[in-house]
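Just one protein chain is left out here, and the rest sit where they should.
To keep things simple, chains are lettered A and B as they appear, and every chain counts its residues starting from 1.
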Amino acid sequence: MSEYGVLLQQVINGLSLGAMYALLALGFTLVYGILELINFAHFNVFMVSSFIGMWTLEAVGISGQSHVLTGLALAGVLALAFAVTMLAGGVLGVAIERFSLRPLRKVRGPAAMITTIGVSYILFNVILLGVGAESKNYPNPMPVVRWQFGQVTLELREVLIWGITAVLMVALHLFVHRTRLGKAMRATAQDAEAAQMMGVDVDRVIVTAFFVGSALAGAAALIFGLYYNFTSFIIGYTAGLRAFTAAVLGGIGSVGGAMVGGLLIGLIESLGGQLIAVRWTDVIIFSILILVLVFVPSGLFGRATPTKS
Amino acid sequence: MAKIGKLPPGTERRARQWRMRMPLALPGRFFGSRNHARALIATIAIAAVIFPLIHRNDADIDSMANALAFAALALGLNIVVGFAGLLDLGYAAFFAIGAYAYGILSSWQLQPEWTSLWEPFQWLGLVAHNHTSAGDFVHFQVSFWLMLPVSAAIAAFCGILFGAPTLRLKGDYLAIVTLGFGEIVPIVVRNWPSLTNGAMGLNGVAPPQLFGFDFGVSATPYYYVGVALVALLILVSLRLRDSRIGRAWMAIREDEIAAEAMGVNLVRLKLLAFACGAAFAGATGTLYIAKLQTATPDMFMFPVSVMILVMVVFGGLGSVWGVVVGALILQVLQSWVLEDLSGWLHALGRLVDIGWLQHVELASSIELIFGIILVFMMLYRRQGLIPATRPQPALNLAEQTAQVSRGGFASLAASPAARPEAPSPLLEISGLSVRFGGLLALHSVDLTVPEHAVVAVIGPNGSGKSTLFNAVTGLVRASQGTIGFAGARLDRLRPDRVLDRGIARTFQNIRLFPNLSVLDNVMIGMHARLDTGTVGSLLRLPAARREEEAARERALEILALFGNRLLPRAEHPAASLSYANRRRTEIARALASRPKLLLLDEPTAGMNPAETLELAEQIRSLNRNGLPILLIEHKLDVVVSLADNVVVLDHGEKIAEGAPDLVRRDQQVIRAYLGRTAAFA
Partner (left out) sequence: MLEFRAVDTFYGDLHVLKSVDYRIEAGEIVCLLGGNASGKSTTMKAIMGTVTPRRGEILYEDRPLAGVSTAERVRRGIAPVLEARRLFPRMTVYENLEMGAYTRRRGLEFEQDLARVLGLFPHVEERLRQIAGTLSGGEQQMVAIGRALMARPKLLCMDEPSMGLSPAYVEQVFDIIREINRQGTTIFMVEQNANMALQIADRAYVLQTGQVVLSGPAAELRENEMIREAYLGEIKAP
């Protein structure tokens, strides 16, 4: 393959990764937009959801990559897996808000953020202790199908990612722009007190934000497993770092920003790995994070710096 | 220059009485007397010293040495997070820097070729000339004892480097950036094998030597160094906490804006906090690596930073003894208790024949326990195990029902400074405009405050009065116009520089430092007038001690000006005071800075008529003693009784100026307040 072809291939990879990071970043940014809270636990909700997805698939008899399904069976199994994983993620997110964050809502300072670090730790270690440190082979019923376009190869799994991500993003867009509750969410993020004066139940809006955000993390988690064919207790950290940087780069609190940021980070990761070296991608991502926060805290699309201090 | 002047008889005596009743800085505050505290500390110290002699198990001594290392780290993070309120999630980076600094300079890792340039270092004993068959190389063998302070210095320098970009960031963002740095350091270490031997870790790190005695692999000498280090760091922490520096840090933690307005240089103090915290970690890193004789990047990853944070949160944010106890408890938990507990669970499992109980290893679940502790503490006991501030006893009945005494203001008028016929202008504002985005908050305002005068600024809501104050004190930048004070320009100065020049202010919605005592609040007002720096605070030089004593005396005297309203509550946290008393405290704090001009923003807001009258008289007394005052006030009777000149603002413009009586009858002023009549009237 020529260099051009390699690069193009990496762009495709990058977009697939980016889609996944975008979903993860979206969930994170939804909560931040309303509460101005950095929820560290979000990324381990992602990790836990990926295990739940794995167990769901195993429960219907899929194990490893050799159980291949096609057609209606494949669609059905995937639909089931997504439904369960997203629901589980959402419920987990809501539980975290209800029991560990709601009591702290009036407390000023970093107390809530520190609590999310604690919750994140708990999730991380429960899985680590429960299932061990080795990566698990992810049950994947998808057949490996490749299409060749000149110098690049497109795989079914990539098309799947793009497809599902697109569907979810459209769904999210419709939700926040066309439904009553979605508009209430946007209103609350812009002016919570005024929203309350319109009769919005702010508590309910917050719970919804956590549910939707965590459900998106669940979707991203299942996508991760199906794309990489593995999962492990550490993916919350590795993917989370990238998704977090994506959210910051796009502008924390901005839904469009999370999407764009996700794609950009995906591209940077895959092209960076190709052009520099894979082992330096973490440093690159962290550096982007620091540079954005220090010089352009509002990111690409974000509002002015937050009001909370 | 405002002189408080002669105080009424009895004030000094009262102040002295209160001072003697006040609890002390040491844990004496918990034990009711200095002697009890001293006894406890002595006992602990003796126990610490004889511990390895009576308990000969080397593994246990090693565990305790580790525990001491983490206590030292907790003390360092406590300065950054607990004192200064800067949430650092990447603290382990400094630990790593200190460790690798020693490790690289005392092992076989770096072996540059020998040249004559190295000879002076060889003469100093820092390197050795290594003759091998492959050539001549340098072998670094810098002494452990030298590296202890040097690592601390290197880490402190890095602390300043990492802290600098974070200075303007809000709390959450600061945490993320520090987390980033905390992650980058181990990754760089791992990916730079020529310097650090990468993931395999440094080996062959030389153990310390003391007068020919090689520390070797036994844990005991390291344990003693650990004890000494922790004792030193505790002393340093306590000295800093109770000094001008510590007060300034806590002021920053409580309310940055108010701190800056009271003369605290935010940049310098935040960087100092980072540097001190980093220095602690750097020195500890050296000790830790010397004991381990190796270092790998895995030892310094995010979980380590979190663990130290858990120790600080568990022990008590800002509490020196608390974090030491917290660190020791958690380390002991990790090394001893959990293993024993696992053993019991295994036995229990065999007893009731439950499979997983027989195999559970609690020690590896220490991180899970940390997570649970973090969540639990945040939800149920945010102040930690040993809180930094102990709850003050409520005032007894006699104190509560005591007749309110008015304090010394009345007699201040006894020796009024002579008022010159034509006082020169002290504050001169000319053509001041302030623009926020598209909104013109102030438009070409002229205002003069002559010496010895009281000038009042009045106007309806939103007319720009507070913006005027903010522009004068440097909180907002003027878009146009000049501000002159005592002949010099004030325009582009930072708030702490403005305070230094002699302008002190209060805020419309009272910005006190809520968790600090009333006395500490007032003493922070003096920050710019005191000179004791870091070194002075650490060494407790006689000059520093005298200065601190004098400052405390003066603060008490200022509190005494308000009679018995504030003095009995001098050690109470400011947040616990009534609204009126909080206002008085804020004024006292401003007075403590020896201002040449006092800016009061709605000082009587929220006070009942009697309190209003009292405060108005107090303000008048201050002015009679030579302190010029610029006042924002809504209650026109107060303005009439106090002001020499009144300036009226409306929609950012000056619409009237003159003697109070004239101004309040001015048609334009009335219209500004009551609103325009409609055209369709």
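We adopt the following convention: contacts are C-beta pairs under 8 Å (C-beta built on N, C-alpha and C of every residue); 3 or more make two chains touch, one makes a residue touch a chain.
Please read all numbers here as calculations on a predicted model, not as lab measurements.
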Of B:P303, B:P387, B:P460 or B:G658, the one touching the omitted chain in the full complex: B:P460
Selected from A:G71, A:G130 or A:G199 as touching the chain missing from the view: A:G199
Where the unshown chain meets chain B, residue by residue: 460-462, 578-579, 602, 605-606, 609, 634-638, 664, 670-671, 673-681
Residue ranges of chain A at the interface with the undisplayed chain: 180, 183-184, 186-187, 190-191, 193-201
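Please note the rule applied: only the chains that are shown with their structure count from here on.
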Whole-Å separation of chain centres (CA-atom averages), chain A against chain B: 37
Contact set on chain B toward chain A in their complex: 85, 87, 89, 165-166, 169-173, 175-177, 180-181, 183-184, 187-188, 191, 256, 302, 306, 309, 313, 364-365, 367-368, 370-376, 378-379, 382
Residues on chain A engaged by chain B in the complex (per definition of touch): 36-38, 100, 103-104, 107, 109-115, 117-122, 124-126, 129, 237, 241, 244, 248, 279-280, 282-283, 286-287, 289-290, 293-294, 297, 305-306, 308-309
